[in-house]
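Sharing a structure with you now.
Left out: one protein chain. Kept in place: all the others.
Up next, subunit A:
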Amino acid sequence: MNYCNLITIFAFINLLVSIPHGYSNYVETKAGQFFSSGHTNNWAVLVCTSRFWFNYRHVANTLSVYRSVKRLGIPDSHIVLMLADDMACNYRNPKPATVFSHKNMELNVYGDDVEVDYRGYEVTVENFLRVLTGRLPPSTPRSKRLLSDDRSNILIYLTGHGGNGFLKFQDSEEISNMELADAFEQMWQKRRYNELLFIIDTCQGASMYERFYSPNLMALASSQVGEDSLSHQPDLGIGVHLMDKYTFYLLEFLEEVHPASQANMNDLFKVCPQSQCVSTPGHRTDLFQRDPGSVLITDFFGSVRKVEITKDTINLTSPVEPPIKRSGSSDIQIESLTYVDQLPVAEIIHQKPKQKDWHPPDGFILGLWTLILLVFFQTYGIKHLKHIF
């Protein structure tokens, strides 16, 4: 009995001693894991491509992802939000200044501090590709640019109406999967991303990631080719469908993620199985270097900074010099500032019409005239020419 007691006590003491050691190991591995992902900052490009009131759910989709991404830490300066239409201030919105994501108006995803970078008709395929590739005119402000570097993880979320191999923008143009793949390749050539997560919630969404060929891309889609993505629930008070099924369950999943959570991509792939979503969500990880099980959700959706303790300091001994006084400041006349003439009326009134360069008639006109001449000769024959001329 004594020996038994002794052994139990011994084992207990051993356990007590090893627990703090195990904890410090855990801390070490967590610290080591910080450097395993290879990124130092996070960006998000969230795009809603449909307009009109009945596409309320697409705006709500994008705003839900925006809300989650902000909550998990990515600041507005690192988010490019493109909304093709304004639902919150739409005339048909019975609850102005709100965009709800759940029926019974439980969650207002519009909130107080939404910063939309591209609004309304600015959301075009051209602007989207310009943002991705960085080929923006020099006058574009910082908030409209994607200033990522080779250590940025970027989350790209697209939603709207799509088909097999294309996504419709603004009901008037489309972006094809080849163009998207080429844009990502351009980004890779310039090392504008470290890793990229591409999520798309449209009908036949899986066709959009079929053509990717650049490395370090992971893609998720809400439905396979040939399937439609369905919307979730209508709200009888607002009168439209509020969210799409896939993004609704994605939002539910993300609400449980907090900045220190260890949930990984395999959990994200399980979001919205066919029983809930009716369509089959798909994903593509063959271009991705790391194993998806080791990729944290916060690697893309949040912004967990890598932090190091500053160990060395520099000993500064010289005293602070007083700042250089600007000499003769009293003598310099500050010229009074005026506004530039906003509408130079005088110039407009007396403007001469601009000389337009002469261009030779283009192909269409030439073809048309040739056709007319041909028909003319066919019907009348050359011998009648002298009657005309």
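Assume a residue touches a chain if its C-beta (ideal position, glycine included) is under 8 Å from a C-beta of that chain, and two chains touch if they have at least 3 such contacts; residues count from 1.
Definition applied: contacts and distances are computed from a predicted model.
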Of "Dynein light chain roadblock", "Trafficking protein particle complex subunit 2", "Gap junction protein" or "Phosphatidylinositol glycan anchor biosynthesis, class S", the UniProt protein name belonging to the chain not shown is "Phosphatidylinositol glycan anchor biosynthesis, class S"
Absent-chain contact - pick from A:Q186, A:Q233, A:N264 or A:T285: A:Q186
Residue touching the undisplayed chain, where the options are A:C89, A:L236 or A:L316: A:L316
Given A:R92, A:R135 or A:K270, the correct residue touching the omitted chain is A:R135
May I ask which residue of A:D150, A:E252 or A:D291 touches the chain that does not appear here? A:D150
Where the complex has a chain not shown, which of A:R92, A:R119, A:K270 or A:R305 is the residue touching it? A:R305
What subunit A residues would touch the chain not displayed? 24, 27-28, 30-31, 34-35, 38, 40-41, 73-77, 125-126, 129-130, 133-137, 141-143, 145, 147, 149-151, 179, 182, 186, 189-191, 259-260, 303-324, 359-360, 362-364, 366-368, 370-371, 373-374, 377-378, 381-383
